[in-house]
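A single protein chain has been omitted; all remaining protein chains appear in their positions.
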Amino acid sequence: MSNILTIIFRLTLSCLIAGTVMGTTFVFTNKAKKANEHAREEKVVYSLLGYSAENPIPESMGLYEVFRYVITDAGQSSIGYLVPAGAGDHSEGFTFVRIDLEGKYMDSNPVTISHEKVREQKDRDVAIAAAIGGGKDIRFADHTIIVTDSGSRLAYLLSGKFPGFKTSIHIMMALDPTYSVLGLEIMEHEEDPGLGAEIEQDYFKNQFKHKPFETIKSIEVAKAPLPPEYFDAMEGKVDEEAAIEVMKQYRDQDIYALTGATISSAAVSNGVRSMTKKFAYRLDILDRVIKEQQLQVPF
Amino acid sequence: MANEYSSFQLLANGILKENPIFKLALSMCPAVGISTTVSNGVMLGIAVLFVQVFSSVTISALKNFIHPRIRIPTYTLTIATWVTVIDLSLAAFFPGAYAKMGIFVKIIVAFAIITMRLEMFACKEDVSDSFWDGLGMGLGFMVGMVVIGFVRELLGSGAVFGYDVLGFKPLLFFILPSAGFFVVGLMMAFFNWIEAVYAARKREVKQ
Partner (left out) sequence: MRVIQSFILLITAACVLLSTGAAFGAGPVSSTAFGDENEIILKFSTPVDPQAAAAPEVYTVFEEADPDIRLAITGVEVASDGTQATLVFADSLNTTQKHIVTTSGIGGVASASFSVAKSYLGYLISILISALLINNFVFTKYLGLCVFFGTAKRKETAKGMGVVFTIVIVVACSMSWVLYQFVMKPFDLNYLQIVIFIGLTSLTVQAVDTILRKVNPVLFKSFGVYLVLVIANCIIIAVPLLMASNEYNYFETFMLSLGAGGGFLLALYLMSSVSERLELANIPPSFKGLPIAFIVAGQFAMAFLGFSGLQLF
């Protein structure tokens, strides 16, 4: 009997100690993890826009985050956008704009949440639920960053994920105001090393660079060997002006598939195509609604 | 304390005589799965080293407190705790390297080598010996991973630590996933061969 009690006591104590150790680690690392993730995302954003630590982003530029939600209320779906409120530099608070499935404006509500907390999905969901009233099912869909320079739009930054060959591929890309691709970055993937993992190489992802919206709309992969001059241009092996010249020639062509990894290559180009098309469609509607309703937004 | 060991002996034992990868053939999964680059090997080696050392020291320090009947569950709990700690820390501070290792950090918890060392060594010996033994085993694992990673990265992508040294890619085959089995098998055979040659030479000298 006392044996059992000793065992129980010692096992409980061991579990308590283990729990304390893990809990403490979690609390400490979670903060650092979030900060690091944010820093990494910011770095990718800057590099997609052509800025770096040595060449910092100018003061006149503004980055505004737009969060898209799908709202279901009594069987009826609608799309909600959480956009920053206020015009010009002094943007304050957020507005939640609801648009029905036909693209017609439904309503807009002010949302009270700070700029730091808006990145936390939980805090954001709670704030939106409070603003539009309870009883509705709200589901976060995606988020976009709109970049402006002294009031005019410079670029859009999209992040998204889609199934690759093994697991999902997570990408981030920058579009210019005409929806041409400014750059593409592979954030996460688990493709095979040596084959599908080559999608993160410059010679693959830079193929998307500067492709106009018209090309992206119907982009496919071509199973043809990559021309060596194109490879050199994308890998930065020739000087910048020559590279731009070479890349111009291939601007309207399909994506050259990676050798031995056609499925991964096709997954990325299909993903980019559908993300771009959907984004262009949605932004046109959002812009129209903002203009019609004369909502105050900083972008 | 039945035996007296010097710390150097314990270290050398783990790295050479009882190398977890090439001699004991335990914890082979990462040796095949993610040994495509040297840096992967180093990172996972550090994770295993950390778990092995901390678990050995913990068990050794608490050996009088652990009830013999619940020995194994306590080992599992200890290992799982330290794996969680290293997993969370790597995810927070080295997100890039962590993403490359995928699930392999988490499955350290099921590595036979760690439980084996706890059962065979740490639960009998004192803290400092256990520390050196854990360090030796962890380093042995790391050395194995680095050696395999070096061969695969050099032959597969012509680079070491991500730096291009050869300027061309000799055999892409070596970094393809399934080549891990071939590389490990060939290296084991190579070490066996060296041993056989060495032993034969020793015999000749004696005669």
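We call the chains A and B, going by the order they appear; numbering starts again at 1 in every chain.
Just so we're on the same page, contacts are C-beta pairs under 8 Å (C-beta built on N, C-alpha and C of every residue); 3 or more make two chains touch, one makes a residue touch a chain.
Worth saying up front: this structure is predicted, and the values here are computed from it rather than measured.
Touching the hidden chain in the complete assembly: which of B:A12, B:V32, B:A99 or B:L172 does that?
B:V32
Would you indicate which residue among B:L10, B:A80 or B:C123 is in contact with the undisplayed chain?
Considering all chains, including the one not shown, the answer is B:A80.
Touching the missing chain, which residues of subunit B?
25-30, 32-33, 72-73, 76-77, 80-81, 83-84, 87-88, 103, 106-107, 109-112, 115, 177-182, 184-186, 188-190, 192-193, 196
In the full complex, which residues of subunit A touch the absent chain?
Against the missing chain, subunit A presents residues 18, 22, 26, 70, 77, 79, 99, 101, 103, 141, 163, 165-166, 263, 274, 278, 281-282, 285.
Everything below uses one rule, namely that only the chains that are shown with their structure count from here on.
Based only on mean CA positions, could you tell me how far subunit A sits from subunit B in angstrom?
One centre to the other, that is 38 Å.
Taking the complex as given, what residues does subunit A use to touch subunit B?
It comes out as residues 3, 6-7, 10-11, 14-15, 18, 21-22, 25-26, 29-30, 32-33, 36-37, 40, 188, 190, 192-195.
Going by the contact rule at the top, pick out the subunit B residues touching subunit A in the complex.
Residue positions touching the partner: 36, 65-67, 69-70, 73-74, 77-78, 80-81, 84-85, 88-89, 91-93, 95, 99, 102, 156-157, 172, 175-177.
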